[in-house]
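For subunit A:
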Amino acid sequence: SSSGDKKAEGTSDGGAKTETSSTGFAGTPEEDSYTIDLRAEPPELNSMLTTDVASGDILRMVMSGLYKLDENDKPVPDLAEETTVSDDKRTYTMKLRQDAKWTNGEPVTANDFVFAYQAVCNKETASSYAFIIYDNLLNGKEVYEGTKDPSELGVKAIDDYTLEVTFVNPIPYAEHLFSFSTYYPVNQKAYEEIGAEHYGDEMDQLVTNGAYTISEWVHNDHITLTANEDFYDPDRVAVKTVRYNMMNDSNARMNAFQAGQIDCINLTGDQTVQAESLGIHVENYVNNSNWYIQFNTKKTDKGLDNANIRRALGLALDTQSLCDNILKDGSVPATGLVPTGIAGANDVLYREAAGDITGYNAEEAKKALEKGLQETGLKAEDLKLSFLCDDTDGAQRDAQFMQEQWKSVLGLNVEITPQPFKSRLASMNSGDFDMVYAGWAPDYNDAMTFLDLFTTTNGNNYGKYSNTEYDKLIADAMVEADPAARQDLLVKAETLVTQTDAAVYPIYFSAVSYAVSDKVQNMTRTGFQEFDFTDAK
Partner candidate 1 sequence: MRKKNNKTTVQTEQYTPYDVSGKISSDAFEVLGADAKSMESLARPSVSFMKDAWNRIRKSRVAVICMIILGLIILGAIFCPMLTPFSYSEQNVAFQNKPIMSPDSVTGQMHIFGTDALGRDVFSRVWYGARVSLTVAIAVALIDCLVGVIYGGISGYFGGAVDNVMMRIVEIISGIPYLIIVILLMTVMERGLGTIIVAYSLTGWTGMARLVRGQVVGLKEQEFVIAAKSMGASPARIIGKHLVPNVLSVIIVNITLDIPNVIFTEAFLSMLGLGIAPPKSSWGIMANDAIKVFQMFPTQLVIVALFICVTMLSFNLLGDQLRDAFDPKLRR
Partner candidate 2 sequence: MEEILKIDNLHVSFDTYAGEVHAVRGVSLEVNKGEVLAIVGESGCGKSVTAQTIMKLNPMPPARIKEGSIKLCGKDIVAASEKEMQDIRGQMVSMIFQDPMTCMNPTMRVGKQLTETLVNKKKISKADAEKEAVRLLQMVQIPNAEERAKQYPHEFSGGMRQRAMIAMALACNPQLLIADEPTTALDVTIQAQIMQLMGKIKDDTKTAIILITHDLGVVANLADHVAVMYAGKVVEKGTVRDIFYNPGHPYTKALLKSLPTIDTKKEEQLVSIPGTPPDLYAPPQGCGFASRCECCMKICRSNQPPVFQVSEGHTASCWRLHPDFPGDKEEKVNG
Partner candidate 3 sequence: MDKLVTLDHVSKHFHVGKGKNLVAVNDISLDIYKGETLGVVGESGCGKSTLGRVVMGIYPATSGKMLYNGKQVNLRHTKDRYVYSQKAQIIFQDPYASLNPRMTVGSIIAEGMEIHNMYDKEKRMQRVYELLETVGLNREHANRFPHEFSGGQRQRIGIARALAVEPEFIVCDEPISALDVSIQSQIINLLKDLQAEHGFTYMFIAHDLNIVKYISDRIAVMYLGNLVELADSDEIYAHTLHPYSQALLASVPIPDPDKEAQKESSVLSGDVPSPINPKPGCPFANRCKHATERCKMESPKLQEVRPGHFVACHLHK
């Protein structure tokens, strides 16, 4: 190993953990406390409004919902002690535990759920994730639009500790939904006292019921969680305090980690290689997100209405090389739209069941391009394509890689237009792009979260892809109660959109690699739970 780690090993000062250290990165000196890099400030700790991963990470620690995910992303009961599902798989009746308490001393009751779901379904609340309730719950749309009374929403408190939730369709991933932050309960009294405006803005403007409580929150710097003494199951707590730092700079993270100021950091691809060479303990998980190229099918003059041209652009990309040489963080080439970790029917992961749909093939790419050009009557010079991507270093780097591939394989000069995330979304929204490099993280653990994006009417269908066959496949899958049959429909749809029509071309399934110091134990990191310390055994 390198000299760097030897020095650190020899000189780690007097921490209790020194002896147990196997690699020399003992982490922070404080006992019974982890410092984790959260990378950015959680913008929204109001569970009804939150949309982002960082806030989700904190809420997961401080909130208990009906279900929670275990370390394998399997939903397990949390507050729901006993669940009965109706035969049509649309109604869930749950008995709640009676020993759960809010931090303001009130007990957690079924009404807290009813209140939360009704509030989310209220336009005034302006919840970005309202759809995840109103799309699924009975009468959701009508209540949201105000045509029906909130009391008609598919959620009822049978009594204080019995909750009944009714869905519009049978939902195979219902338990997964119950673990999602929008489905968390909210204490009505606290919410009304603090006011909708400020709920969740500061640590004292939030009432929680979970394993940890927020003990310190310095915005944009760090947030500290301390084990909740009133939690109904104190044993689940892995460590007394967890401090989340918010650091922007990847070098700073690496330095801080090596200097023992932090216990867990995410690594860039290059850092992964470096960390391994320094003997740092590196872990890796697939985060169930994918990155893909979406084509603007309305750009007729640039041949993007032609499936062959689109396919050529996709096939020309050596995704294996991208993952191996550029990303280097454990990401794998995409073989379809749905990432490897997404659940499928009958306990077989979806990807395994569906098999490989897409992949790199330079020869075919050239052929497809030729064919496409013939079909459209365009010349290669006419394809003055621009490639929209994020302005982050990673995205630009990936884009440059692809740009070079298009040039060397297809002889096309593609121009990169990096934009800040929000501008990129705005450009996508207004159809002001040729090709865009976009990524999608699942909202729930089901292939549908990836596939319903490309129906004609979906707001996220920025490429304006429209195929009635595809629309029908998705619509059928929505109401199909049999999991296997449903999955078949989805695989057909996936093949259609990525291969036959190539309206969207998947690039890779992303993974996260991270360094972790020796002292950290019982941390769960998966695609659906970026950090979780409440799975202690």
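With respect to how the candidates were assembled, all candidates are chains of the complex that A comes from, given by their letters.
FYI, a residue touches a chain if its C-beta (ideal position, glycine included) is under 8 Å from a C-beta of that chain, and two chains touch if they have at least 3 such contacts; residues count from 1.
Just so it is clear, the model here is predicted, and its values are computed rather than measured.
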item: Pick from 1, 2 or 3, the complex member that touches subunit A; value: 1
item: Residues on subunit A engaged by candidate 1 in the complex (per definition of touch); value: 250-251, 254, 268, 270, 273-274, 277, 321, 325-326, 391-393, 396-397, 399-401, 403-404, 407, 415-418, 420, 423
